[in-house]
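One protein chain omitted, others in place.
Labels run A and B following the written order; every chain starts at residue 1.
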Amino acid sequence: MRTESQQAASEAGRQFGSGAIGTSMSLVLPMVSAIVVGLIWFGVVALFDIPKYILPSPETVVASMFENRSALFNEAQATGLIAITGLALSVAFGVPLGFVIARYKPLRRVLMPPIVAIQSIPKVALAPLFVAWLGFGAAPKLIITTLVTFFPLTLATIVGVESITVTTSQLARSIGCRSFGLVRYIWFPSAAPYIAAAFRTAATLAVVGTLVAEFVGSAEGLGNLLLIASGNRDTTLAFAAILVVAALGMVFYGGASLIARGATARLGSEYMRSKTT
Amino acid sequence: MHVKANRYLLLLLVVMSLFVAACGDDGGSPTASDSGSGELIPLTYRLDWIADGSHTCYYAAEANGYFRDEGLDVTIREGAGSGTAATLVANGSDDFGFSDAGVVASTIDDGADIEMVAGIYQRNPSVLISLTESGIEGPEDLVGKTVGASSGEAPVQLLPAYLSANDVNPDDVKIVNVDPAAKPTALLQKRVDAIVGYSSSDLPIVEAEAPGKIAVQYYADYGVVTMSNGLIVSRKFADENPDAVRGFVAAVQRGFEFCQDDQEAAVQNLVDTFPMTVNPDQATIALREVLANLHTERTKDKPIGYMDTQDWQDTLDTLAQYADLKDPQAPEKYFTNDFIE
Partner (left out) sequence: MAIIAGLLRRMLVITVTIALVGLVWWAATSIWDVPTYLIPPPSEVWTALTTSSSFFLTNARVTATEILLGLAVATGAAVAWAALIVSVDIVRKAVFPLMVVAQSAPKEALAPIFIIWWGFSATPKIVMASLIAFFPILVATVVGLERFTREQQLLASSMGAGPLRRFFSFRIWVALPSFLSGIRLGVTLAAIGAVLGEYLGSDKGLGYMIVTSARQLNGGFLYGALISLMIMCWAMVRAVDVAELLLLRGTRAGKGF
């Protein structure tokens, strides 16, 4: 069991390659594929003579990005700030919730149905309720972002804890491991690779979640810019905004990977540390 | 582990291509028509939004067989915005559409070969809606206030025009983007001081919910004269099927005449068509507003749908100044009265 989770943990870290060759390759290859995608995009627009209100060509989008760089940067900052705060909130809320649900089995039956049920509703569909209850400040955006991101973390924590075999738990108890120790030395290390994977998913979801929150109602942020751009039928600026959102998501994903790797290494058991290094 | 991967690669590629194929082939083309009864010409008509009271008269025309009388079998399709309707007509997915003049103009400037063949909302339907208790009685009362709006709608694009025309600096009014579905709630729950919207789609919802507590300012009464929605068609289709276009416009005119004669019956017909989604109170108000916006001063003695060149010129001038329309062409590029009897 240990070896498996340890491998998954190191795998989680390896996603953004380590080692000189790995790093350069993991930088070059995505660029190559990005360029390929860009070329296909360019080719499709040119070949099928697609009007710009359906799909603008990549070079006009890049030009628009450059032209509006300060606006895009400012809005990205606004969106990023909400996304980071929302992500932090959902880690602080989602992971402990997962441990609690995993620890007290009956809670699972009571809590999971409503949690799953709430997850299945697109938050945009609840826009009138959010607006009515929370208005237009940072609060509704943080709440929507947290609602969108905490579920993968909770689910991963539960799955991670449940991956611990009964024998391991019994062994730990028999050598005197009590609740805190059990969580710290058995549960967390076992759940860590799962949480790490979920954290990366949650990080990209946080950006999308903030954007959805800005769709619901807002006066700033990339979502707001995107709405205004598509409202003004400025498809080019809309695509520029989408690309910036995607880039922001990538930054979040990369950052989350680094944090996840650091945290698994630091908070993992001695055993795991000896194996990962 | 990576050496003998080739065989699975092949397998996986096959699997993936199957999925891609599965994705691709159930795209029911929107042009596929579902009926071809008799001699009737099958046509589609794309609304600007989900069917509501503002569309009462088209459904009346359909229910009363006016399209059939013209030899047409028209399928009315619900929509997702003026822009979508204009694009779907431009790319041939739908034959007719119902779309805002500003959207139509900028779509045409983007290269779409479409034109407006009948003006329906000729008097500007944009309104500023507030609760009477907040005491907003004109543009000057909006200074320092927050206005909820859904981005891209004509009412928010024209808000600066409404404010400037009445000596209010647009920068003194804060605009918040609100999801269209949340706009009525935002106003009723006082999360914003006012909302902007259409007299035929936003006003009915709040007025039916809080009758007597709603204050409305029509942009048209404050010097913003732009035309809004009308029937659109692609020039190609109009060139090839002039009689079908003429017949369609005539049937819609009869639908509106029926509405004018008997509002109650027209609304009842709509409610019968959409028993689950149309609210009769809202539909009644919507129809009242639609009928009030059919003509401008210049077209009040003309048939329904007939558009005046000067009205179009005023519309284009205003849009060029305040909205996203960049150097508009001559009015004749955007509309024609050729199909109006």
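The rule we apply is simple: contacts are C-beta pairs under 8 Å (C-beta built on N, C-alpha and C of every residue); 3 or more make two chains touch, one makes a residue touch a chain.
From a predicted model like this one, the values you see are computed outputs, not experimental measurements.
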| task | Specify the residue from the set A:86, A:152 or A:189 that touches the hidden chain. | result | A:152
| query | If the hidden chain were put back, which of A:92, A:125 or A:139 would touch it? | reply | A:125
| said: Given that one chain is not shown, which residue among B:282, B:299 or B:315 touches it? | reply: B:282
| task | Over the whole complex, note the residues of chain B touching the chain we left out. | result | 1-2, 4-5, 7-9, 12, 15-16, 18-19, 22-23, 26-30, 50, 52, 77-81, 83-84, 87-88, 91, 93, 180-182, 184-185, 188-189, 205, 208-209, 276-277, 279, 282
| Residues from chain A at the interface with the omitted partner, ascending | 3-5, 7-8, 11-12, 15, 17, 25-26, 29-30, 32-34, 37, 54-55, 109-110, 113, 116-122, 124-125, 127-129, 132, 151-152, 155-156, 159, 163, 193-194, 197, 200-201, 204, 207-208, 211-212, 215, 223, 226, 230, 238, 242-243, 245-250, 252-253
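Everything below uses one rule, namely that only the chains that are shown with their structure count from here on.
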| note | The distance between the C-alpha centres of chain A and chain B, rounded to whole Å, is 38
| said: Please output the residues of chain A touching chain B within their complex, sorted ascending. | reply: 51-54, 124, 127-132, 135-136, 214-219, 224, 227-228, 230-234
| said: Which stretch or stretches of chain B touch chain A in the complex? | reply: 83, 87, 91, 103, 106-107, 110-112, 148, 150-153, 156-157, 174-179, 181-182, 184-186, 189, 191-192, 323-324
